[in-house]
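Take this structure first; my questions come after.
Only one protein chain is missing; all other protein chains are in place.
Letters A and B name the chains as they come in the text, with residue numbers starting at 1 for each one.
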Amino acid sequence: MYTQAMDIPDVAAKPAGVSRTPDAQDAAFEARIDTDGRIEPQDWMPEAYRKTLVRQISQHAHSEIVGMLPEGNWISRAPSLKRKAILIAKVQDEGGHGLYLYSAAETLGTSRDQMLDALHSGKAKYSSIFNYPTLSWADVGVIGWLVDGAAIMNQIPLCRCSYGPYARAMVRVCKEESFHQRQGYEALLVMMKGSDAQKAMVQDAVNRWWWKCLAMFGPPDADSPNSAQGLRWGIKRIGNDELRQKFVDATVPQAEVLGVTLPDPDLKWNEARQHHDYGQIDWAEFWATVEGDGPCNRERLATRVKAHRDGQWVRDAALAHARKQQQRKNKEAA
Amino acid sequence: MNATQASAPLGGSAPNAVGSVGVAYLLHLADNAVVLGQRNAEWCGHGPILEEDIALANVSLDHIGQARLLYQLAAARMGGGASEDSLAYFRDETAFRNYTLLELPHHGPLVGYAASDRDYAVTIVRNFFYGALMVLVWDALTRSADADLAAIAAKSLKEARYHLHHAADWVVRLGDGTDESHARAQAAVDHLFRYTEEFWLPSPAETEAVASGAGVDVASLRAAWDALVDETLAEATLRRPAVRGYVPEGKLGRHSEHLGYLLGEMQGLARAHPGATW
Partner (left out) sequence: MNTPALKEWPLWEVFVRSKQGLEHKHCGSLHAADAAQALHMARDVYTRRQEGVSIWVVPSAAITASNPDDKGELFDPAADKIYRHPTFYAIPDEVGHM
């Protein structure tokens, strides 16, 4: 596993640079947060802040990687070359986002291997939306429209996150993500103007994904233990319920343009609130899936574990070759 | 085939000076690209490390892009309602003109309905053999008498150089890495090498293309390909196998047991909705 001791300075305990009293460090940190300043990798930070960020950023990265699977499921069967190319590019982007995020997390003193171990052992979570199966080609478009749409709502505020590397990674991610949502929506638009079979495919996909996407924003604020501290630390900027409401309000008119019915009989405009009312989310199902008992949890994880295990010989070969090259260089120099 | 044209890849004076390459030749190039694009994309989400997942997706995307340009050009010349998708999705195996090398699954020799784990060594060695060829082919085609094809070649050449660089570096890492990677790389070379024999025997489509000044006489590229391959294999401490016997005929439309399965998966959804727009 991880290297310990040797002659490594005890960097975890020693803050970079200055010796300040803990209160002074804490005060400086809080002051920076209060004025919407940025915390950078070498700045002192409370251990709880660091731990929260490592968890959140790495789980965000894992989500991108696991998210490649339900969509990757349709690359080989995409019904046109244009759609195939768009989908490969999207899944490749997601891999790239995972990379930016693992990179940001590593600035906090964790490593790619540590993070992957946590994922593969089941300790780390990833966005539970990816624990559902993609059963038709229309699912790909619906994921672009609704899942990426929900993700964008969550992610834009993160561009102002207090932790510099995370905020900067999110700026890159958001630029690319809005493109994905538009492409998904456009694919659905084309299908909804097509044959009855295509329209039925889209409606079926919407029926299966709508409620799951609403749950993506997380439980109601009253039931979210981590939210308050996240808000305090400038990691989380907007509450779950507010984001979910924004998403519903934005999506209803999009659904109308498409000509699909959102599967919620309680969904209606509330003139007094100036927002859409919507029905009850099945939180029991959400929690069961988050806890590991959804339709595809085991499959997603097993697939990632297999890829990692099967790839060990390749990673070892590259390292072995690099070492040989280094040794040859050293010999020549000597 | 005209003997004088063997030494002048893009030469030969054709009756019509504006050398326009035949559709069959374009389909050969396009089928190569779509089949290899399809195979490389199979690694998406399963690569040995995230960085390689991204690299292979990139390579696959380039190939699909090349396929699209080539199919579009072919369709424009065919007319009669042909489109990039009608060519890619509604032709049967016997109409496909890709090299057999490219349709093989990512594992050692097994029958069409056997299953096995993907082997990255097979992927890399295949990409290397093909990449080494296409750098030479696209370079020659930038001088094609067919201006449309020359334009596609110019773009594809940049991509092919990138692909070759990626694959060749990995052939060396695997060949001169660990004992296990060396064994797998050698097994991949031993398995795949004879599929490259097909490169050098001209098909009727190629012969016609060369005659019009628009195509390249691939046999003339053999020495350069051999030199590049030998150099890389040597650096990778890998042996080049002796080859004899059966020469694949993929570019003549006679394929391995694997193409049917590949096309079944690739084309099935599109064929279930004939006439649909996506």
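The rule we apply is simple: a contact is a pair of C-beta atoms (placed from the backbone, for glycine too) under 8 Å apart; a residue touches a chain by one contact, two chains touch by 3 or more.
Everything quoted here is computed from the prediction, not taken from an experiment.
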| item | value |
| --- | --- |
| Full-complex contact with the absent chain, from B:55, B:73 or B:205 | B:55 |
| Given A:121, A:229, A:270 or A:325, the one touching the chain that is not displayed | A:325 |
| Hidden-chain contact residue, picked from the options A:22, A:109, A:279 or A:292 | A:109 |
| Residues belonging to chain B that touch the chain removed from view | 49-51, 54-55, 58, 162, 165-166, 169, 173, 178-179 |
| Chain not shown, touching residues in chain A | 1-4, 6-9, 11-12, 14, 16-18, 40-43, 96, 99-100, 103-104, 106-113, 169, 315-316, 318-323, 325 |
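The rule we apply is simple: only the chains that are shown with their structure count from here on.
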| item | value |
| --- | --- |
| Separation of chain A from chain B, taking each centre as the mean of its C-alpha atoms, in whole Å | 36 |
| Contact footprint of chain A on chain B as seen in their complex | 34, 38, 41-42, 44-54, 57-58, 60-61, 64-65, 67-68, 71, 84-85, 88-89, 117-118, 120, 172-174, 176-178, 180-181, 184, 265-266, 268-270, 273, 275-278 |
| Residue numbers on chain A that touch chain B, as the complex places them | 65, 68-69, 72, 75-85, 88-89, 91-92, 95-96, 98-99, 102, 137, 187, 190-191, 193-195, 197-198, 303, 306-307, 310-318, 320-321, 324 |
